[in-house]
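Every protein chain of the complex appears in place save one, which is left out.
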Amino acid sequence: MILKNNFSKTIALIVGSLLLLLCMGISIVYGYANTSIQTTIESFTQFNHSNEHIIIQNVRIPRALIATCVGASLAITGVLMQTLTKNPLASPGILGINAGAGFAVVFAMIFFHVSSLQAFAWIAFLGAAIAALSVYAISSAGRDAVTPVKITLAGAAISALFASFTQGLLATNEAALEQVLFWLAGSVQGRKLEILVSVLPYLVIGWIGALLISSKMNILALGDDIARGLGLPLGFMKLMVGIIVILLAGGSVAIAGPIGFVGIVVPHFARKFVGTDHRWLIPMAALLGGILLLIADVAARYIIMPQEVPVGVMTAMIGTPFFIYLARKGGKK
Amino acid sequence: MTTTLETKSLTLNYGDSNIIENLNLSIPMNEITVLIGANGCGKSTLLRSIARLLKPKNGSVLLDGQDIFKLSTKQVAKKLSILPQSPVAPEGLTVLQLVKQGRYPHQSWRKQWTEKDEEIVLNALKATGVDHLQDKPVDELSGGQRQRAWIAMTLAQDTDIILLDEPTTYLDLTHQIEILDLLFELNQQQKRTIIMVLHDINLACRYADHIITVRDQGVFQQGRPEEIMTTTLVKHVFDLDCKMTNDPIFGTPLCIPFGKGRKIT
Partner (left out) sequence: MKQLKTVRLLQNKISFLLDVKASKKLTFISIITLAVFFFSASFGDSFINPFTVIQTLFGKGSEFDQLIIVDFRMPRIFLAAFAGMALAVAGAILQGIIKNPLASPDIIGISAGGGAAVVGFLAMFSDSNHSLTVSIEWLPLAGFIGATFVGLIVYVFAWKDGVTPTRLVLIGIGVSAFMQAITTMLMIIGPIYQASEANKWITGNVKSADWNQVQIVVPLILVLLLLTFFITRQLNVQELGDDTAASLGQSVQKSRLFLIILSSSLVASAIAFAGAIGFVGLMAPHIARRIVGPSFGVLIPTSAAIGAILVMVADIIGRTAFSPLEVPAGVFTAAIGAPYFIYLLFRNPRK
């Protein structure tokens, strides 16, 4: 790690927070509609119902807040999962959460004619939870432990299962495809503040939970046998982690649809800065996650302007080179 | 034709550090040679490079005077075989199916079971005492039986030289002796050259004709166990204080380490 002592780590967290606020500001000010810092400030102090002010208040600010919360949550889940599965390439996406959520949404849309984003959110949450539990149950069944390859393959299988069901349903229903395609790509755009607000309690519980168990995570990282030997209630811990992952990742996918790679890549950067002590790692990852998603979202606005790239696609583009780099560096057998 | 196996200025590295440096070593033929040394000293690395599994940073391994990396893997496979640490057989593979594979370097796609193949495989199964287990899946065998099946496979390969990387490490004492006895017999009766890495110094002294101690990126001393195994050597190679005596049954050097424990006499 670059920062060795507690003092520099604290500074890093402060700097990170400031950077986060800066990125939020950038996200609010810059976009398709021509707005400036001046306009932004005025939208708070002298709101006059102009187009620009409405956009800032109703579109940009929710978007920035969502990107921050989702980015942070995904990054935290990434840390937890990587420690839990001892797989440096683990992430909520690998657990089939995204695919499960997608399937649940499409299913509900076609068979129950659900169409509001609000409803999508809850259904996505449910789908995510089911998928995650299935993958977890599957890969821990059997005599030996949850090995990295095993959970990766189990997650890939569950993802593929739900994905192909989703594709199958959409193949027979073009109208549904049109409605849901953008959501399926993962995006922070177009979500109203209400969605964030309704899911926020779950996210907050997740954040607090993550911070509370951060010191125990350090013990968990040493391996099941050693952790048990040190008196850690292993089953309970893993359950807690599972619940927090579902709250955070499920909540994220509920709000923003499936967004990948944030959970995989951010923890590595965070680790580079503050090391593997989870009490520092988790907050750092949260900050970096928020920053990453905010930046990705701004980029998503500009790259093929006036059209927008869904932020989920953006993170995949940025994330894949890093992912490949990490997979190569592993060098394990 | 007498085969020769030696290294010339061999340097092996792992990342930036050299594990073995500039080593000139000659392996005696038709004998049992055992490599011993502390953890991480490079004995396995050395063995693997002799087996053509690891490319040297510098220098070469010479088989019959030729650099083994200039020979094709198939040519080398006809003279030299290695049994790696903890080999894993696919689920459900029977002993016979495994041992058959040993004939690979001698076969082609249309000649997969000549009379010679059949004879050699059957002899290999008999010599290792697993012929009554031929149709059993390898993963259902006991540790000792499984190891014997793998040794049968290398025997079927019919090479003059057999290398084994820690063949006894995960076996209990009974099976350790079982395997080492088998290898001893193979050397005595079939005159095959056997080179292996062992952890247990005393077993090494008992079975080896020639011991090579690996230390400090090279070979510290080598020779017949009774000639080179002294307390000084053990101290230098293993950083262990011991008393050397003679094995009461075989007479070969026996190392008793100092330290804690219940002193009865």
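Each chain gets a letter, A and B, in the order it is written, and its residues are counted from 1.
Just so we're on the same page, contacts are C-beta pairs under 8 Å (C-beta built on N, C-alpha and C of every residue); 3 or more make two chains touch, one makes a residue touch a chain.
All figures in this text were calculated on a predicted structure; none of them were measured in a lab.
Q: Tell me which residue among A:A12, A:I56, A:I158 or A:I213 touches the hidden chain in the full complex.
A: Considering all chains, including the one not shown, the answer is A:I158.
Q: For review purposes, identify every residue of subunit B that touches the missing chain, sorted by number.
A: Answer for subunit B: residues 48, 51-53, 72-78, 80-84, 87-94, 96-98, 100-102, 104-105, 107, 109-115, 117-118, 134-135, 154, 157 touch the chain left out.
Q: Considering the whole complex, not just the chains shown, which residues of subunit A touch the missing one?
A: Those residues of subunit A that touch the unshown chain are 89, 93-94, 134, 138-139, 141-144, 147, 149-150, 152-154, 156-158, 160-161, 164-165, 167-168, 170-172, 174, 177-178, 181-182, 184-185, 260-261, 304, 307, 309-310, 312-313, 316-317, 320, 323-324, 327-328, 330-333.
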